[in-house]
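Before I ask anything, let me first share the structure, which is written out below as structure tokens.
Removed: one protein chain of the complex. Kept in place: all other protein chains.
Note that the chains are named A, B and C in the order they appear, and that numbering of residues resets to 1 at the start of each chain.
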Amino acid sequence: MSHIIKAGLVGVTGYTGMELSRLMTHHSSMELVRVTSRAEAGKKLADIYPFLHRLPLGELVITQPDPADLAAECDVVFLAVPHKTAMGIAAALLAEGVKVVDLSADFRINDKTTYEEWYDVEHTEPQLLSEAVYGLPELYLDQIMGARLIANPGCYPTSSILGLAPALSGGFIATDDIVIDAKSGASGAGRGAKVGTLFCEVADNFRAYSLPAHRHAPEIEQELSKLGGANMTISFNTHLLPIDRGILSTIYTKLNTNMDLDAVHAAYTEFYSDKPLVRVLPKGQLPETRFVRGTVFCDIGVVVDPRTNRLIILSAIDNLCRGASGQALMNANLICGLDIDEGLPMAPMMP
Amino acid sequence: MSHIIKAGLVGVTGYTGMELSRLMTHHSSMELVRVTSRAEAGKKLADIYPFLHRLPLGELVITQPDPADLAAECDVVFLAVPHKTAMGIAAALLAEGVKVVDLSADFRINDKTTYEEWYDVEHTEPQLLSEAVYGLPELYLDQIMGARLIANPGCYPTSSILGLAPALSGGFIATDDIVIDAKSGASGAGRGAKVGTLFCEVADNFRAYSLPAHRHAPEIEQELSKLGGANMTISFNTHLLPIDRGILSTIYTKLNTNMDLDAVHAAYTEFYSDKPLVRVLPKGQLPETRFVRGTVFCDIGVVVDPRTNRLIILSAIDNLCRGASGQALMNANLICGLDIDEGLPMAPMMP
Amino acid sequence: MSHIIKAGLVGVTGYTGMELSRLMTHHSSMELVRVTSRAEAGKKLADIYPFLHRLPLGELVITQPDPADLAAECDVVFLAVPHKTAMGIAAALLAEGVKVVDLSADFRINDKTTYEEWYDVEHTEPQLLSEAVYGLPELYLDQIMGARLIANPGCYPTSSILGLAPALSGGFIATDDIVIDAKSGASGAGRGAKVGTLFCEVADNFRAYSLPAHRHAPEIEQELSKLGGANMTISFNTHLLPIDRGILSTIYTKLNTNMDLDAVHAAYTEFYSDKPLVRVLPKGQLPETRFVRGTVFCDIGVVVDPRTNRLIILSAIDNLCRGASGQALMNANLICGLDIDEGLPMAPMMP
Partner (left out) sequence: MSHIIKAGLVGVTGYTGMELSRLMTHHSSMELVRVTSRAEAGKKLADIYPFLHRLPLGELVITQPDPADLAAECDVVFLAVPHKTAMGIAAALLAEGVKVVDLSADFRINDKTTYEEWYDVEHTEPQLLSEAVYGLPELYLDQIMGARLIANPGCYPTSSILGLAPALSGGFIATDDIVIDAKSGASGAGRGAKVGTLFCEVADNFRAYSLPAHRHAPEIEQELSKLGGANMTISFNTHLLPIDRGILSTIYTKLNTNMDLDAVHAAYTEFYSDKPLVRVLPKGQLPETRFVRGTVFCDIGVVVDPRTNRLIILSAIDNLCRGASGQALMNANLICGLDIDEGLPMAPMMP
């Protein structure tokens, strides 16, 4: 590299901002030069994140979010703020000529009306919807490399879409009988102070939530429909795990051919053969959230149940890393001309 | 009560034996007078379970398992030993005239061949299979009260069957399209020393296991088939939660009528109206494993997804209590003429 | 019992209120007839605590806290509200003729000035300080039985004082060289929505806090000084465990005689011989928080280190039960003429 890419991060205090700070600590071709927070502006990053003491990144002073300043200093800006807040900032930054990777949901849904129904808010920048590229590199690599604005996928959608893509592309499952039973760690609920995510409410417990209509359903259906060539409606159901990080999706489908496990496994392996950040596990092995903890890997296991002729797909990611900040960095790497995995940890924290 | 029922427990060192010890501490009409363990015989119960210090039960001396001795001293004996070990002891105890509540799988499957296929062992006491009563009181109350031998249901089956019984009895779901996505706490894996259930392998992790053919499938299918009036095959899939206790089953079904949530909820409420140990939660509330922790409650929530015309049933139990020792005590109460809930805690440990 | 004691609970939404609800579910001589909460008044208790569905207590309607109403309906009232809020309610209730068990810190410190220094608030009811009885039954049984106002001890003080009482009474440790290293579960931090007690901030983590001056220090020193016959200053230091419930205090003292383990253990056993809710474990056994989970037991282990001539005392309680609501119920039992352990669970939740 002849020069270092300069990056900004709007919204450093949440878990996705924290995770991006972690990842940027080891990136040798991209440097975080601006981090913003309305509440914490003026402090050094190590003041709010003691784990950054004695590291260069810890000395970075948090600023107020200012599009002009960000544009002046950065080549690319990550938005780690809530949906509805992100859309305006994205528009302002693009107007200033900076590339944007938006981790919120604001540009993921192509259809303005669908977005507004599910998120219950008016979309004020609809002119950007068609330009935004859905940042799932296994599906949209070329578009991402040429994009100005990346809609970074949701955590559940990343896990679900990567799990189903080979089967839908291959056309060997029914498109009208898919159930996704998804389980997520608590960091997916964010870092806001709420009774429901207190330690004593989450630990030693397991529960479903948002049934039967989680906001990630339309995003998943949009992408699956493109892959399946049909307007798909799925049953998508979410649960809260007493772990920090990790999503495991158990996906129930019906085979529409008489493929056996060998054939299904071969199709999956082939589909991802040139995409090294998705790992189709050997037959008989099943993914575990710990195997991807802290990495951008998506691990996939396939099971065929001959008693019911079902294909069961298990898909595991780290919701904060592949499901948010890690994938955002993959996308930033790509739009800045770097290798997709530059700076990203490949070995999970085990145990 | 004019006299105290005397009970024996064969196999006190596993988690179900431990749980039964906990429950018997507060039973005022039944007393544990014999506890056995080949490995720990000669010690006092408080020696291996320090939580029983200064309690009368802690002074009980562990003995070798001896059917004649157990029969001489006990009105009823609980078997908390592995399948295959239990069948012979059960037969010996019955021959001595003692009532038996068997927590193993040995008498749950009516059909000898099915048992032998799934458990990979010969059934040496097939003459008892027709006599054994499946100990799910919500379905078999009368038979249990007159039984000599109770086949105490498995943990997953208890959760699954209670969750599906109203819908199958009511005939409003398809019997050929049922998926059970079940998640269990680690105590279900037993107290044997295995790397796979070490703290560092289970904590901060989530994974599926035994896909697509967990041993509890035939037990569930046997009972569902009776309820549904058809030979049913289900998709039953199990996961390991990083919690001590609790099972949550998310059950996906297809409605075969145009019932709405109100109608489904009314059917469920009516089905369990005279069965106070199953709680159909108010519409909009979903069960959580903590709400039943340490109790024999089975909590059920129902969700109708109009987008896919699915009925989703959530069913939560404590796998050690309702799923094993607590239900065993319900059954022992019944066969000894006591109230079903005598001695059982009704308030869960929260948090 | 010829009649049922009627009890009220001011502040039902916190963890101590939740715990008292759990405990009262099984009390056969005392009934909760009033529960109050400004925020939740009008709802049934089962609406906010789904674990009480189908139980009589779940039907109780939450009311606004009203001293006159509480006095009209209750024999005894528990105050489970923060310090500073409790003192005024206590005074009003006493004026109406009701007995009060105050779970806050407001009446624990005999000296008004000390209270005001450590809690940074004016004490508005100093006239009650001399009347309030410190509700540690192992030390103040007689006074408690005749009291109108109980200052229910803090969680850390309960563990610390019970651990040190035999050694200080016996005079065999130095009074000027005591270090208490205390570790508590997260429920001790309360049920308020704070970032610091979110699941993702507490799980997989361990840290000290409030060093070197936790507010429970003066309460501990007050009681130890009475036992030790000297004005004692201790080093008291607190840590946050990633568990829901439980305190383990490791207490470092210097032996001032040449007692060996046998002699120390005999002294401890003798001290608590007629106090069955404190369990001095056999020599060689150490307490664990799980052995007391959900109970009012205080488990104590003693270790003598001949290399340093130290006596190390390990003391474990459940912070919510013995450290708060369970001890409050012990006290309420006593001031209402019931047995100290009536209605209280003796078998911990294991695992």
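Just so we're on the same page, a contact is a pair of C-beta atoms (placed from the backbone, for glycine too) under 8 Å apart; a residue touches a chain by one contact, two chains touch by 3 or more.
Only a predicted model underlies this, so the values are computations on that prediction, with no experimental measurement involved.
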Residue, one of A:Gly192, A:Gly229, A:Gly337 or A:Pro351, that touches the chain absent here: A:Pro351
Candidate in contact with the missing chain, chosen from B:Pro212, B:Pro242 or B:Gly294: B:Pro242
Which residue of B:Tyr15, B:Tyr140 or B:Tyr156 touches the chain not shown here: B:Tyr15
Which of B:Val179, B:Val202 or B:Val278 contacts the chain that the document leaves out: B:Val202
In chain B, positions touching the absent partner: 15, 186-187, 191-195, 197-204, 242-244
Touching residues (missing chain, whole complex) on chain C: 177, 179, 181, 183, 200-201, 203-209, 211-213, 233-235, 237, 239, 241-246, 248, 250, 252, 286-290, 293, 301, 303-305, 307-308, 310, 312, 314, 351
Residue ranges of chain A at the interface with the undisplayed chain: 15, 18-19, 21-23, 25-26, 49-55, 187, 203-204, 244-245, 276, 279, 281-282, 285, 288, 290-294, 297, 299, 345-351
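By our rule, only the chains that are shown with their structure count from here on.
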Chain whose average C-alpha position is farthest from chain C's own: A
Chain B on chain C, rotation in degrees - Cα superposition, rounded to nearest 5: 180
Centroid spacing, where centroids are CA-atom means, of chain A and chain B in whole angstrom: 39
Chain B and chain C, separation of their C-alpha mean positions in angstrom: 36
For chain A paired with chain C, centre-to-centre distance based on mean C-alpha positions, whole Å: 45
Where chain C touches two or more other chains at once, by residue number: 15, 187, 203-204, 244
